[in-house]
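Shown here: the complex without one of its protein chains, the others still in place.
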Amino acid sequence: MSENTAMLEEQFRRRIAGGETIEPNDWMPDKYRSQLKRLISQHAHSEIIGMLPEGNWITRAPSLRRKLALLAKVQDEAGHGHYLYSAAETLGISREEMFDQLHAGKAKYSSIFNYPTLSWADMGMIGWLVDGAAIINQTTMAKCSYGPYSRALLRICKEENFHKKQGMEVIAMLIASGPKGKAMVQESFDRFWWPTLMMFGPHDAESPNSPDMLKWKIKLKGNDELRQRFIDMTVEQAHAWGLTIPDPHLKFNEQTRSWETGEIDWKEFQAVINGNGPCNHERMEARRNAHDNGAWVRDAARAYEAKHRRNGGTTV
Amino acid sequence: MSPLVAYLLSLADDRLILGHRLSEWCGHAPILEEDIALANIALDCIGQSALLYGIAAEAEGNVRTADQLVYFREGVEYRNLLLVEQTNGDFARTIVRQFLYDAFGILLFERLQRSTHAPLAAVAQKAYKELKYHFRHSSHWVVRLGDGTEESISRTQRAVNDLWRYTDEMFGAGFPEAELITSGTAVDPQLLRQEWRTSVEGIFAQTSLTIPDANTVMLTGGRTGRHTENLGHLLAEMQIVARSYPEIAW
Partner (left out) sequence: MNAPHQQPDDQWDLWEVFLQEGENEPHTHAGSIRAADAENALQNARDVFSRRGAVKNLWIVRSRDIVATVPGDTASFFEPGSDKVYRHPQFYRFTLADELWKKP
């Protein structure tokens, strides 16, 4: 490392420690840039892949109100993916490159979206659990040091307010409808509980990127702390609804005033992260198809623009 | 069923079925921005249908709710145009279907704003604003696809050739009932034909697309429940959850 770089890094460290926001044109260490590219693009991919399990039920939504709410929610996810791709682009990586990485299987995205949606109750479960977990992550990350990411997350958090609520409304109404509705909710809860806990990532001790990211404020809390916050909040809600948590080891620790769970099946987590979850293939296939089948449309729009640019520009 | 209820249902069914088809694109569109755009239009269509089912249910005396009208009617009871139930196919086919309907819908709902049935006039005011944008979007795409690449022109022309036979139904005689037209409740669709044709020609003139010749054999039947086979599959999917658990309030 040259003396100059060392000085810049020290300045950078001090700016972050002083609570300053880093903007796209500012000097930043290469590793800060590359970690952020990875982080933001993964988050963007998660939004886009995340459209699929819910999109799967839009055409089957059982009332007009539910259909409109679900479609609006999935559309928001496209919008959020969009904000995030834009934020990542400020770091000098194009959306095209990010798509290439995703379609080549080189990019990761949230493991939860590799699980199938098998019943209508899953639409409630995704809103309640998955969005609940995402909100905990995102509200924390909104205070991160990189301006464009922080601003995208603030906008996302504001818009996602209704996502969790619509999920909880789906569940509440199913439960209020009687034993059949409640059974549907419990069955769905049994499938989603553990995969949702995995969303927070490995234990801090096994999380290879954490120390740097904490230092640079592109991660603000440890995985375990955020997971615990989620567990404490959700166990209470599940109990209030009369749901059984599918964990025989779950117990309340009187000293810490916290709920302690059994161990997560990390082998399953690794399998899903490495492309071998129940729906990894289908999700990737759907994205590749959308991209490939859309190529002629994107070409046509570009060809039209080129023709009319020569003729004096397109008119609005 | 009263002629008024039948008319309101036909308007609602058109919006719902078209919106349903568009919603099938969600997550699969050619580019992210277009995914968001198609979902917006789908939301407008389904939202308009919800309002129209609401006033249809009211006109029927509230014997059925809007949701019951959607989820518990059989295919043969649906009153939508054959055009809107046609499958998405490629992006060109979806856009052409949308464009052919929007060019009609914008004329229809502009006039329905002055319907003597006040609830319908109110819904039409909201719908007309949205339809104006839909038409801007779909005609924008017809122009780009129809004057883009060789491939896009040929795909779009193929869609036009295939879907054209469903366009006559929009202007058919006999629906709605004459009394609704006389009373100013409904619009006589026959009066929209020429203006629709001019509008479609105006857009096509900016492209390499041609309008199929006048000998095209036209298909009708949607307004009397004689649908294409596509509707049955669409409804089976749409209604499965609601019908499997009739006791659940969603």
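Just so it is clear, A and B label the chains in written order, and each chain counts residues from 1 on its own.
As a convention for this text, a residue touches a chain if its C-beta (ideal position, glycine included) is under 8 Å from a C-beta of that chain, and two chains touch if they have at least 3 such contacts.
These numbers come from a predicted model, not from an experiment.
Participant: Have a look at B:Ser23, B:Asn40 or B:Thr207 and name the one touching the chain we're not showing.
Facilitator: Of the listed residues, the one touching the omitted chain is B:Asn40.
Participant: Consider the whole complex, including the chain that is not shown, and state which of A:Ile16, A:Leu39, A:Ile218 or A:Ala301 touches that chain.
Facilitator: Missing-chain contact among the listed residues: A:Ala301.
Participant: Write down which of A:Gly79, A:Gly124, A:Gly167 or A:Pro195 is the residue touching the left-out chain.
Facilitator: Checking the options A:Gly79, A:Gly124, A:Gly167 or A:Pro195, the one contacting the hidden chain is A:Gly79.
Participant: Of the residues listed, B:Val5, B:Leu18 or B:Leu32, which one is in contact with the missing chain?
Facilitator: In the complete complex, the chain left out is touched by residue B:Leu32.
Participant: For chain A, which residues lie in contact with the unshown chain of the complex?
Facilitator: Residue positions of chain A that touch the missing chain: 25-27, 75-76, 79, 82-83, 86, 89, 94-97, 99-100, 103-104, 152, 159, 295, 298, 301-302, 304-305, 308, 313-316.
Participant: For review purposes, identify every residue of chain B that touches the missing chain, sorted by number.
Facilitator: So the residues of chain B touching the unseen chain are 31-34, 36-37, 40, 136-137, 140, 144.
The rule we apply is simple: only the chains that are shown with their structure count from here on.
Participant: Taking the mean of the CA coordinates per chain, how far is chain A from chain B in Å?
Facilitator: Comparing mean C-alpha positions, chain B is 35 Å from chain A.
Participant: So in the complex, which bits of chain A are touching chain B?
Facilitator: Chain A residues touching chain B: 48, 51-52, 55, 58-68, 71-72, 74-75, 78-79, 81-82, 85, 95, 120, 170, 173-174, 176-178, 180-181, 286, 289-290, 293-301, 303-304, 307.
Participant: Taking the touch rule as given, give the residues of chain B at its contact with chain A in the complex, in rising order.
Facilitator: 20, 23-24, 26-36, 39-40, 42-43, 46-47, 49-50, 53, 66-67, 70-71, 90-91, 143-145, 147-149, 151-152, 155, 234, 237-238, 240-242, 245, 247-250
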